[in-house]
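Following this message is one structure expressed as structure tokens.
All protein chains but one are shown in place.
Then we have chain A:
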Amino acid sequence: MTITIALPSKGRMKEDASEIFARAGLRITAVGNDRSYRGRVEGRDDIEIAFLSASEISREIGNGTFDFGVTGEDLIREGLTQVDERVEFCARLGFGHADVVVAVPEIWLDVDTMADLGDVAADFRARHGRRLTIATKYWRLTQQFFSGNHGIQLYRIVESLGATEGAPASGSADIIVDITSTGSTLRANHLKILSDGVILKSEACLVRARKPGHADDPVVEEIVRAVRAVL
């Protein structure tokens, strides 16, 4: 059986992923030209590579289209329900670090914890005639964290597909849930991360779609072992 691996199709993620596979003895080359979306591993006819966008990798791994994928944990956890039943996180790859965080305006001097935010959300409607709004593209992670971990129900999500950190200043939402690696963009927009507001410490991961055939496939085991050995 041919094992398929989905890798990010561009940027740092693509380079870093290729480098790790190369160190693991699986040298990846593009089929045809450099911009091709198909690749192979030198000397291995039993492994195929596909290059996709990071969020598509999350979706397709969930569907079982590929056997392995490299993408951010945030995209996997946001994109899939019952994630641990559908995929296995085989290795954390040490690049693509980013935290999904709850950030509020710096000037909210009275809000430093999720408990503070819960208080504010609870009587937001009475004071402002509407619910507290959160700008984010992370619907699922936000809902799990707010209602599952902190019992905060009374808020509304405003979908934001870009420049989320600008939402509080522009008035389109009160707070945000977004990804940050250094926090500098948040600071530049006068936002602060709540002290217990880190929802997920994400990084690029090697993930495997849980498929029945994998249990006795030596190549599956070999790939996981080879990647883990070089981390």
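The rule is short, and it goes like this: a contact is a pair of C-beta atoms (placed from the backbone, for glycine too) under 8 Å apart; a residue touches a chain by one contact, two chains touch by 3 or more; residues count from 1.
Everything that follows uses one rule, which is that contacts and distances are computed from a predicted model.
Choosing from "Sugar ABC transporter permease", "ATP phosphoribosyltransferase regulatory subunit", "2-oxoacid:acceptor oxidoreductase subunit alpha" or "S8 family serine peptidase", the protein name stored in UniProt for the chain missing from the display reads "ATP phosphoribosyltransferase regulatory subunit". The chain omitted from view is touched by exactly one of A:E48, A:E78, A:D99 or A:D174, namely A:D174. Among A:D84, A:D123 or A:E221, only A:D123 touches the chain left out of the display.
Against the chain not shown here, chain A presents residues 105-110, 112-113, 115-116, 118-120, 122-123, 125, 127-128, 130-131, 139, 142-143, 146-147, 151, 153-157, 168-169, 171, 174, 190, 192, 195.
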